[in-house]
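This report refers to the structure that appears directly beneath it.
Removed: one protein chain of the complex. Kept in place: all other protein chains.
All chains are identified by letter, namely A and B, in their written order; residue positions are counted from 1 within each chain.
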Amino acid sequence: MAEKKRILLQGNEACAEGALYAGCRFFAGYPITPSTEVAEALSVKLPKAGGKFIQMEDEIASISAIIGASLAGVKSMTATSGPGFSLKQEGIGFACLAEVPCVIVNVMRGGPSTGYPTGPGQADVMQARWGTHGDHPVIALTPAYVQEILFETVRAFNLAEKYRTPVMILYDEIVGHMREPIVLPEPGEIEVVDRVKPTCPPEEYFPYDERYEIAPLAAYGEGYRFHVTGLNHRQDGFPTNDPATIQEGIKRIIRKIENNRDDIMKNEEFHLDDAEICILAYGSTARSGREAVKIAREKGIKVGLLRPLTLWPFPEDTIREVSKRARVVVVPEMNLGQIVYEVERCADCEVVGIHRVDGEPITPAQIIEVMERYK
Amino acid sequence: MAGRYEIRFSGSGGQGMILAGIIMAEAASIYDTKNVVQSQSYGPESRGGASKAEVIISEDPIDYPKATSIDCMLAMTQEACSKYYKDIKKDGILLVDSEEVKNVPEGEFSVYTFPIIATARDKLGKTIVANIISLGIITELTGIVTRNAMEKAVLSRVPPAFLELNKKALHIGFEKGLELKKG
Partner (left out) sequence: MSGAAVAVKKKLSVPFDYSKYIRPGKLPHIWCPGCGHGIVLKALLRAIDKSGLKKDDICMVSGIGCSSRTPGYVDFNTLHTLHGRALSYATGVKLAKPELKVIVITGDGDALAIGGNHFIHTCRRNIDMTILVYTNAIYGMTGGQYSPATPVGSVSHTSRYGNIEPPFDTCEMAKASGATFVARGTAYHCQELERIILEAIKHKGTSVVDIIDSCPVYYGRMNKYKSASQMMEMIEKNGTISVKQAEKLPPEKLEGKLLRGILYKVDRPEYCEEYEKLIKKAQGKG
C-alpha cells in the first residue's frame, strides 16, 4: 500500500481538520488573533461537508450559538483567544451546568487584556479551570504538535459527547501558527464518539435522569420536548430551590468527570522511569522540555518529561507517583506561575518553576540551566 | 544530515517571507521526506514592519520549534537584517539583498549579496517574485533541499496563471545561487 500523503498544515488548520473528522457540523466564532485561522478554515470546509459556519457579532454570541446548535443535536465548536476566552466564560458555565456537549478552542496569547496578540502565552490555564463562576467540572486538553492538535481535537469532541460537558482545547500561539507535515486520518481510523440519545418514550424522558451518571441527551425537534435552563434544576430539567437537589446536581456534574479520570487523563512520559529530575510541561513549552531532556541525557543528567495532554482534570496521581522517585519537578510555563502551584499541591519533592511572559518561548537552554543546579 | 538545519527568512510584511518559509517547509517535508517545523513572527501590520519566517529541517523529530542557531538567513531589508542576524551560527550563511541592505553585518559567517528585488523587477517585471528567486539561491547555497523538491513546492503553491513566471524566477535563483557559491 502506498504511504499516506503528508501535508503541511498549520496548527489551527489541523484543529479545523480534527473538528471535521470528529463530526463537528456547526461552528460559531468571532475573529481574534491568534485563533482566526480555525474559523477561516471551517468557513470553507464546513459548508462543503453540509455543515454551518457563522461569524457571530461577538464572542458571547458565538459560545451561545454553539450551545444552541448542540442542543439541536449538532456537534459544535467555537475558537478564540485571550480576551474572547474571558467573554465566553459565562456561556461555558451554562454548558457545564446544563450539560451541553461542545468544544471551545483557546489559542493562548500574551495577556492580560489585549496584551500581546501575536505572541504566545500560557497564562489562561487557571482561567480555563476556574474562569466561569461557581463550582463546575472542566476538561482541558493541551496538545503541542500539529498532528497532535488534530488527534486531540477529535478526542475533545469524543469527551464532550461522552460526558455531556464543554471541553476546552488549550494551545498557544506557537503551536497554533506553526506548520508541520501531518497525515490526515482515514475515516474509521480513529474512534469518533457520538452522544447517547434516549430510546425511552418521550413521556418517560428526563434530560438529567438521576438513574444515570450521564443521562442520554435528546435533540430538539425529535419528539422529546424537554426543558433546559441555566438554573439549578431537577432531573426533569425544571428549576428547583430544593437544597438537597441543588447540591446533588452540582456534585454530580463534578463526579461524572472525577469518576472517569482513567478515561479522561492522558500523559506523555519521556525518560521518566529513572528520572531524578522531572520536567512537567504542557503545550509548546513541553517541546522545549523534551528537547532539554534529549540534550541533558547526552550529558548524563537523569532527567525525564511528564507532559499532560489532559491538563484538567489535573494529573494529581501521576505527579504524586513521579515525585516519589524524583528529587525535583521543574515546571516551565509561559506565565508567572500557575500550574506550578498545582504541582506543589501534589508533589512529594521540591518544585521549581521557570516562567516568562515576554512573548518569547522558554528555551531548552533555560530549562537545562535550572536542571544543572539539581543534577 | 545530522541534527537540525535552521533557516530564517526575514524582510518586511508583504515581501512574501512567510510564503517563502512555507514553500521551503513543503519542499523539505512533502517533496523531500524530512521533518520540518515552520513558524513565523510578525507585528500587527500586514504590510511593512519586520517579519520573519523560520524553517527547521531535520531527519529526526523536531521538538523545540524556534531557530536558535541559524544555518542560513535571508534578509530582504536593512531593518530585518539588523534585527535578526545575531542568531546566525559560526560558519552559517547570510544572504542579503544588496540594494536594500547597505550595512552588512560582520561575523563568523559567510555573506552573500545579490540584488534580488532588482533582478525580479528588471528581468521579470515583477518584484513580487523576489522571494522565489531567493528560494532558488538558497536551494543552491545550502543544498538542504533538492532542486526538484523545491521546484515542485513552488509550483504547487502558485496560481496556474503565474506558473511560468515563478518557474523562471526560481531558475534565475538556482543559477545565481550556483554562481554565488562558486564565488
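A few points about this structure:
Keep this in mind: contacts are C-beta pairs under 8 Å (C-beta built on N, C-alpha and C of every residue); 3 or more make two chains touch, one makes a residue touch a chain.
Remember, it's a predicted structure, so these values are computed and weren't measured experimentally.
Contacts of the undisplayed chain with the visible chains, over the whole complex, involve A. From the set A:Ile7, A:Val74 or A:Ile295, the residue in touch with the chain omitted from the display is A:Val74, counting the whole complex.
Only one of A:Leu9, A:Ala22, A:Val38 or A:Ala61 touches the chain withheld from this view, namely A:Ala61.
In the full complex, subunit A touches the hidden chain at residues 25-26, 28, 44, 47-48, 50, 52, 54, 56-58, 60-62, 64-74, 76, 90-91, 94, 219-231, 238-239.
Note that only the chains that are shown with their structure count from here on.
Between the CA-based centres of subunit A and subunit B the separation comes to 36 Å, rounded to the whole angstrom.
Contact residues on subunit B toward subunit A in their complex (touch as defined above): 22, 25-26, 29-30, 35-44, 62-66, 68. Taken together, the subunit A residues at the contact with subunit B in this complex read 6-8, 117-119, 174-175, 177-181, 284, 287-288, 290-291, 294, 361, 363-365.
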